[in-house]
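With one protein chain held back, the other chains of the complex are shown just where they sit.
Let's turn to subunit A:
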Amino acid sequence: MTLQNDTPFTIAGRNFSSRLLVGTGKYKDFDETGAAIAESGAEIVTFAVRRTNLGQEAGPNLLDVISPSRYTLLPNTAGCYTAKDAVRTCRLARELLDGHNLVKLEVLGDETTLYPNVVETLKAAETLLADGFDVMVYTSDDPIVARALEAMGCCAIMPLGSLIGSGHGIQNPHNVRLIVEQSSVPVLVDAGIGTASDAAMAMELGCDGVLLNTAIAHAREPLRMARAMKSAVEAGRDAFLAGRMPRRQTADPSSPFAGRING
């Protein structure tokens, strides 16, 4: 008996073997960033676009650590609160990466929650798609909004598990499941993952992948948590494919009744 291989994980026509996507924020230094990301096995890595610090000695560049030749880079629009800013940021990112057009769109509502502003997100997605971008979109766990974003042409739907950086895991697994079941494009839980079991849960719900940052960067040992997340995503994916046993109200012995010495 042999196990069949999983189908490839495809984003915007590109195949990946890892279903774990990671961010590059909040690490102690670039050494830790590079080592943790290597340990996670992630192939898609997200980063932010910011003004250069003028008048300071230019230090090492993130893209020297996260090389575009080794990783598929996913510039994000973190920090944008309007569609206009998000679109500008994506165009700057495309220039920064010599025409690379895969982006993670996130348009935020306020600084307390960093909750997606779906009205601005929909506007930005429309402009970016018309401009030739492949848009992976961070959104609320609202199935109706998710369906609208997919219908527009977004290449991945990324509902939050809980608030960005909160580590509260997946607060509404039922909505995530609804989004998974209705979607024809990959669905990834993005935001809220706190530990390995949260990542496994996302995959067991049938998500195609998980995107996380703080859970690794703010673990006591980021490299070990990176490895834990890699295992969790693989385990959760296998558990989903294998199909869980039915739940029962009562016990069901695993050893046969027949042949007991007290029978």
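Keep this in mind: contacts are C-beta pairs under 8 Å (C-beta built on N, C-alpha and C of every residue); 3 or more make two chains touch, one makes a residue touch a chain; residues count from 1.
Criterion: contacts and distances are computed from a predicted model.
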{"item": "Hidden subunit of the complex - UniProt protein name among \"ABC-type dipeptide transporter\", \"Spermidine/putrescine import ATP-binding protein PotA\", \"ABC-type polar amino acid transport system, ATPase component\" or \"Sulfur carrier protein ThiS\"", "value": "\"Sulfur carrier protein ThiS\""}
{"item": "Option touching the unshown chain, where A:Arg14, A:Arg91, A:Arg147 or A:Arg227 are the choices", "value": "A:Arg91"}
{"item": "Listed residues A:Ile11, A:Ile44, A:Ala78 or A:Val176, member touching the removed chain", "value": "A:Ala78"}
{"item": "Touch with the omitted chain, as defined above, among A:Val49, A:Leu128, A:Met203 or A:Met225", "value": "A:Val49"}
{"item": "Touching residues on subunit A - with respect to the absent chain", "value": "22-27, 33, 46-52, 54, 58, 61-63, 73, 75-76, 78, 88, 91-96, 98, 164-165, 211-214, 217"}
